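One structure coming up, written as C-alpha cells, with questions to follow.
For this depiction, one protein chain was excluded, whereas all remaining protein chains were kept in their positions.
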C-alpha cells in the first residue's frame, strides 16, 4: 500500500496527544495524582456526628492537606462514628494529644477533618486514636437553636 | 383511523427491518476486526481521516467551551463566595458531560457525516459491488477499519476536549478573573474522582464512538445509491447520532452517577 510518511506521523501525534490528554485528566484533573502510594499510616477518631464527611474527604493541618478519610463506620455500642484516616507518612511528627474537628470549607463547601496539633512529646503512630474531637456542625441544628433562642429571648 | 394504524404498522415494520439489517451489519463489521488488525496500514489511513482531521474542531471547541464555563461559573459561584470551586465546576462539567457529549456530537457532524457520504458514494459508484466481484469483502476491507478508527478516536478526542477545556477555564478563571491558582487545582483534584468521573467519562465516549460510527457506516451502506439517497442518509446520520448520544447520555449518567 502506498502511504505517506506525513500521514503516519500525524496519526502517531494524534494518538500521542490523545493519550497525553488521558494522563492529564488522570493526574492533573482528578485525585489520582494526589494518591500517596501506600506510604501512610492510619489513625482513627470518634465523632458524635460525622455530618457530611465522606470517604476520601481531605484531612488537613493548618490548611495543608496531610491525608484522607479512609473509612467511616458506626460503633454499635457507643453509637459514635468511627472515622479512620490515612495520614501521609512524611507527617510523622503529629503530637498524640492533637484534636480532630470536622469543618466545612466555605458555607456550602465540602466537609473535611482539621487536625489541631497538641503539645505532647509523643507522636501519633499507626493505629493511634485521637481522643479529643469535635463533631460536624449541622447547619439545620444551628439554625434551629438560633431560632429557639430568638423565640425565647423575645 | 384505520389508515393511521396501517401507517403506524408499516413504519414499525420498516424500523424493525432496518434494525435487523443494522444488527447483522454490526456483527459482520465486528467479525471483520480480526482481518483488519494484522493490517495496521488500513487502520492508520482511517485514523487520519477520522481522528486527525477532527482534532482541530475538537481542540478549538474545547477551548471555547472551557472558557465560557470559566466565565459563567465565576459569575454564579462568586455570588456565593465560592469562586474557589471554579476549577471543580469546570472540570466536573467537562469530564462528566460536556467532554464526551460535545465531542461526540462534533465527531458525528465532522467525521460521521463524511463517513456516510463516503460509503454512500462508494455504493453509488459501484465500488463496493466491484470489490465484492474482486472477491474482497467490502465490509472487512472498507467498513471495519473505519469503525475501529471511530472507536479509537472518540475517547482520545473527548480527552483532548476536556483537557483543553480545563485549560481554557483556567485561562479565564485564574488568568483573567483572579481566582487563586492553588485553590482552582486543589478543589478540582479533591472533587474529581479518578474512578468515578474520569473512567466513567471515558466509558461514555467509547459508547458514543461505537454508536456514532455504527450509525454513520450503516446509513452509508444502507443508503439508496443516488445523490438524493446519499444526502438523506447523511442527514439521518447526524440526526440519529445526536438523538442516540443525548439519549444514551441520560441512561449512562443515571446508571453511573444517579440512584435511579
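Order of writing sets the chain letters: A and B. Residues in each chain are counted from 1.
Please note the rule applied: a residue touches a chain if its C-beta (ideal position, glycine included) is under 8 Å from a C-beta of that chain, and two chains touch if they have at least 3 such contacts.
Note that contacts and distances are computed from a predicted model.
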By UniProt, of "3-oxoacid CoA-transferase subunit A", "ATP-binding cassette domain-containing protein", "NADH-quinone oxidoreductase subunit NuoE" or "Deoxyribose-phosphate aldolase", the chain left out is "ATP-binding cassette domain-containing protein"
Thinking of the whole complex, not just what is shown, which of B:56, B:136, B:176 or B:239 touches the missing chain?
-> B:136
Considering the whole complex rather than only what is displayed, give the residues of chain B touching the chain that is not shown.
-> 121-122, 125-127, 129-137, 141
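One rule holds for everything that comes next: only the chains that are shown with their structure count from here on.
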Centre-to-centre distance between chain B and chain A (centres being mean Cα positions), rounded to whole Å = 35
Quick one: in the complex, what on chain B touches chain A?
-> 41-42, 44-45, 47-48, 51-52, 55, 80-82, 84-85, 91, 95, 152-153, 155-157, 159-160, 162-164, 166, 185-186, 188-194, 197-198, 201-202
Flag every residue of chain A that touches chain B in the complex, lowest number first.
-> 1, 3, 7-8, 10-11, 13-15, 17-19, 21-22, 24-26, 28-34, 56, 58, 65, 106-110
